[in-house]
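Left out: one protein chain. Kept in place: all the others.
As written, the chain order gives the labels A, B and C, with residue 1 at the start of each chain.
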Amino acid sequence: MITRYSRPEAVAIWSQETKYSIWFEIEAHAAAKMAELGVIPHDAAKAIWAKGKDVVWNADRIDEIERTTKHDVIAFLTHVSETVGEEARFLHQGMTSSDVLDTCFAVQLARSTDLLLGGVDRLLAAIETRAKEHKYTVTVGRSHGIHAEPVTFGLKLAGYHAEFQRARKRLVTAREEIATCAISGAVGTFANVDPAVEVYVAEKMGLQVEPVSTQVIPRDRHAAYFAALGVVASSIERLATEIRHLQRTEVLEAEEFFDKGQKGSSAMPHKRNPILTENLTGLARLVRSAVTPAMENVALWHERDISHSSVERGIGPDATIHLDFALHRMAGVIERLNIYPENMQKNLDRLGGLVFSQRVMLALTQAGISREDAYAAVQENAMKVWRGEGRFIDFLKADERVTLPDADLEALFDLGYHTKHVDTVFDRVFGAA
Amino acid sequence: MITRYSRPEAVAIWSQETKYSIWFEIEAHAAAKMAELGVIPHDAAKAIWAKGKDVVWNADRIDEIERTTKHDVIAFLTHVSETVGEEARFLHQGMTSSDVLDTCFAVQLARSTDLLLGGVDRLLAAIETRAKEHKYTVTVGRSHGIHAEPVTFGLKLAGYHAEFQRARKRLVTAREEIATCAISGAVGTFANVDPAVEVYVAEKMGLQVEPVSTQVIPRDRHAAYFAALGVVASSIERLATEIRHLQRTEVLEAEEFFDKGQKGSSAMPHKRNPILTENLTGLARLVRSAVTPAMENVALWHERDISHSSVERGIGPDATIHLDFALHRMAGVIERLNIYPENMQKNLDRLGGLVFSQRVMLALTQAGISREDAYAAVQENAMKVWRGEGRFIDFLKADERVTLPDADLEALFDLGYHTKHVDTVFDRVFGAA
Amino acid sequence: MITRYSRPEAVAIWSQETKYSIWFEIEAHAAAKMAELGVIPHDAAKAIWAKGKDVVWNADRIDEIERTTKHDVIAFLTHVSETVGEEARFLHQGMTSSDVLDTCFAVQLARSTDLLLGGVDRLLAAIETRAKEHKYTVTVGRSHGIHAEPVTFGLKLAGYHAEFQRARKRLVTAREEIATCAISGAVGTFANVDPAVEVYVAEKMGLQVEPVSTQVIPRDRHAAYFAALGVVASSIERLATEIRHLQRTEVLEAEEFFDKGQKGSSAMPHKRNPILTENLTGLARLVRSAVTPAMENVALWHERDISHSSVERGIGPDATIHLDFALHRMAGVIERLNIYPENMQKNLDRLGGLVFSQRVMLALTQAGISREDAYAAVQENAMKVWRGEGRFIDFLKADERVTLPDADLEALFDLGYHTKHVDTVFDRVFGAA
Partner (left out) sequence: MITRYSRPEAVAIWSQETKYSIWFEIEAHAAAKMAELGVIPHDAAKAIWAKGKDVVWNADRIDEIERTTKHDVIAFLTHVSETVGEEARFLHQGMTSSDVLDTCFAVQLARSTDLLLGGVDRLLAAIETRAKEHKYTVTVGRSHGIHAEPVTFGLKLAGYHAEFQRARKRLVTAREEIATCAISGAVGTFANVDPAVEVYVAEKMGLQVEPVSTQVIPRDRHAAYFAALGVVASSIERLATEIRHLQRTEVLEAEEFFDKGQKGSSAMPHKRNPILTENLTGLARLVRSAVTPAMENVALWHERDISHSSVERGIGPDATIHLDFALHRMAGVIERLNIYPENMQKNLDRLGGLVFSQRVMLALTQAGISREDAYAAVQENAMKVWRGEGRFIDFLKADERVTLPDADLEALFDLGYHTKHVDTVFDRVFGAA
């Protein structure tokens, strides 16, 4: 995890303190249910909760014990005994480490996803605000980096809004995938722990019961989870790439906010670089790098092996923390984005009306010319403009194959024609006004 | 696409013939709606459909035309003109190639997913049958490849059933992700095509309307789609790995069906190898290899670039066809799997009762011994067994720290103790009987 | 393998005919050496070679036999018997299928690499020609997509030349990695085949001897091989991305050649899109997708399992054929690239001299002003230019912190200052003239 690309809320979920606190909750809730079932003494379960619930567990001491036991959960339980007293021996009865570890991981991922949803919501709000602000700000639509036909900047942003709505939905689904609880004991048979304990702990921890755990929660769930994060990161990359393009010197239709006192380059004082969105492009690659190892983690041997663990110690915090940071950074970029409508207009005018070429062609076909001939006539005149030889409209007027009256031709060069369905799209994305 | 890992139904979806037939449908439906809207003549739309609907389009001729136009959709439309006649000039009015290509890709992916769902269903049925057959066939549960505690073979399979139920759900979601239709024209503004055309074509093709297409359907959808396929492939890898383990010479608890006349090895006539599940392990890697490029495809430039296209010409057919094949191969393996309960019992007996070590330990803690002391005593005796020095029960009886009466000790070595919740799990997976 | 992204030479290496022909060579050479060692009759070895060397093996018939044997090499040997006669029973003595399969794969990969080297050489030649052509064509260097300082177009290309020289070296190393021969029999012990056979076949097939094969050639070699291909593909992506940027409407400093009769867009007759380099961007993703499965193939179980095989049936031909195609397509793009020096100059002038900001700052520090103050003064004036308020030189002259005489200031705005080390770099890349 790279500190500079993290927010404290996200980091806190993965701290040793949080982890041990979740472990304690799981163990203590399990004990409470076991007491109810008569497996362990009521008083013990109550005492454990009373003495332990507010403890901040000592990670260093647990590490110290682990150096002997070489087993983290046993080290933790030993430390709980030191702190809470002898009743702690009733903890973990019939359970296995994975019951604690996997359920804790589920809680951490679920909490992280809640943060991610917050990030997406902030980003959605930012995009919506700016989209509505620029609903009718005309700009050129580009395919292949080449001017195509006019769109509006609001329309552009509406597309991103729809994409992040999907991102939100994917995160909700991903959260459901991993928010499950397993308290099923060794190899998942419930031999030494009643299924009712699992049901109880699940409810207390805000999770669903894992239908079949084989000591571990099956890792296809986590593969699906990290894959969803990878897709969301890719959407961030798309928006970041858009802004990087818009900020290019020759384009300059939008620009990341540039602070007073900021230096764009140590060598070149004139620079204002889209460094936040370039950074986001890189963060997207980082988040995505969790996907393949998460998939490789699925095929654990038999009822479980522990190869997934080292992977998840890495990708668990890294992918969630970096994506959380990226969503907020992206939201910040959009919120403060400098948008330059005049430059959009200037760029739009650059091709001298070529962006209306399709409409001219369609008008010709409607006037009875074959599609092939219309295409050829329009393309030929367009290429002259491309070569800088003059204005599109003039060439068209002079071309005898273009049988339309001059006034009709001129009427085709109309931006309103291209913006007439902006409302339709806005309604689809933001709902009817 | 590797022919030997394909089924004809899956391959057919991606043939040139199918593609052109879908293209024609899209164009013709669009024309029908345009006629209704008064954009093109009714008669033309009708004639196009009447003359074209049963044509098998000539892929070679289209290729030939494309060598001049260097544009596949234009080549197709030219060929339609050759075949259907001059009315064809009314096709594609105000549309752009992507309207056809992306909507067609959606149809192909949706149809492929229907096949995948069929494959999952066959696999689910096979797993269920074998799980119920072996509901109480006792076998050892293994963690880290080491004997842990008894489970049943049915329980093992129930876990896979739950996993492929999730796979099914993921495929349904993935299908929804990509089953959308875009007929929005250049850069997605509907300038030259009414949104009603899109609505109409979507319905005819069994798709949803894409809320914002920017000439292309946004590729986050496809990234999510291929990621889902990668997760399903990983689940296949897990089941394949399980069977490979079970067939190992020293384990031999299950074995792929071995045909008369089959040769396991050109050199060693005695061999019976788990080649199908090894093959499935490899296929899982292949299917997963589509995930990263699909995610890299998301960040297209501005309203679109065409970098995704070459990627999708590869991964579109490859990932779906190979996963389809893998699901059916996996189903076949399970359907005909040789299962050897006697070997399971033999293996279970191998550690001389060590698999009951936890129960002994818990009994000791319930008799008042601290968890640490109970663990130490049981571990010490277990290690003697591990070193082949004698029987677990004998060592326990001889150990004075083990304060339980011999009869109570012996009662702990009971398989029924471990199978008592098989019903609970089966109810969760297959529903209450 | 996608036919439209393939060259026949590359495809031919992976045909069934070529494969069986290589299989026959391996078997026949092995037989020749065995005869020399007295293991099989001399006459048999000679007869096999004489009768078989020019045969085009019948892939359909072999497929037919395989449907019974379910084993490809046994099917092949059976077919050789049918064709060559009973001497064929002396073939394959003490060998195992992998001896044939893995050695054949090595030959196919080595031949493919030779094609790739040819592709790189064509690309290097194209880059060199164009680099020398535009050695002193001044253009703006861009960092973060923002104008930085002047460079030359030749310098830009020189960097790519150096990169593809490295690509070449990586391919040579990659070829060495995989060009090994294993004829070591079951589990690689040479129990039934003399190591001298391996040495002989290796030499005949132009390969090195694999020091330790465990029935298979170890797959770390192939992982390294496909990783090298992935790196080369990434370099292609970088060059393709450069050209896509240069062709953007607002930049237009270079452009893919656009054929007469070509149509850029079915809808917009004015379009000229960088479709080849976009396509190359996608192909790079496809080639790279072979890297991870090749790495996942390394950890075969014990002496071998066959999970790598299905993967390699995919990535073997796909990655080599597509990379071969990509190298030639890239070379073609460079060879025919339209380069527009006037547009380069126009773009360079766009920022009104800001690209000289560093030189001004350095001159100020050399005149005794602190770096911080110099930076601040230059940045402040630059930002005014950025906002379109006037010319950089005028602001500098008017700023009293800028203590340089006007003539000295003007002398700083000199392109020659930035091109003075072009020769140094060219010498490094292309060698001293």
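The criterion applied here is as follows: a contact is a pair of C-beta atoms (placed from the backbone, for glycine too) under 8 Å apart; a residue touches a chain by one contact, two chains touch by 3 or more.
Predicted, not measured: the structure shown is a model, and the values here were computed from it.
Contact with the undisplayed chain is limited, among C:T214, C:N273 or C:T320, to C:T214. In the complete complex, the hidden chain is touched by one of C:R7, C:K70, C:R142 or C:K204, namely C:R142. When the omitted chain is restored, the residue from C:L124, C:A167, C:V378 or C:L409 that touches it is C:A167. Touching the missing chain, out of B:E27, B:E128, B:E242 or B:E278, is residue B:E278. Of C:I22, C:A224, C:M330 or C:L396, it is C:A224 that touches the chain left out of the display. By the touch rule set out above, subunit A reaches the unshown chain at residues 2, 4-5, 68-71, 73-74, 77, 92, 94-97, 185-186, 192, 244, 259, 261-268, 273, 275, 278-279, 281-283, 285-286, 288-290, 292-293, 296-297, 301, 305-311, 313-315, 318.
Listed for subunit C, the residues touching the missing chain in the whole complex are 77-78, 86, 89, 92-94, 141-145, 148-151, 155-156, 158-159, 161-163, 166-167, 170, 173, 177, 186-192, 195, 209, 211-212, 214-215, 218, 220-221, 223-224, 227-228, 230-231, 233-235, 237-238, 240-242, 245, 281, 284, 288, 291-292, 295-296, 298-306, 358-359, 362, 365, 370-372, 417-422, 424-425, 428-429.
Within subunit B, the residues in touch with the undisplayed chain are 140, 142-149, 244-245, 247-251, 263-265, 267-275, 278, 292, 296, 347, 350-351, 354-355, 357-358, 361, 375, 378-379, 382-383, 385-386, 392.
Following the convention adopted for this analysis, only the chains that are shown with their structure count from here on.
Residue numbers of subunit A whose C-beta contacts span two or more other chains: 142-145, 148-149, 245, 292, 296, 358.
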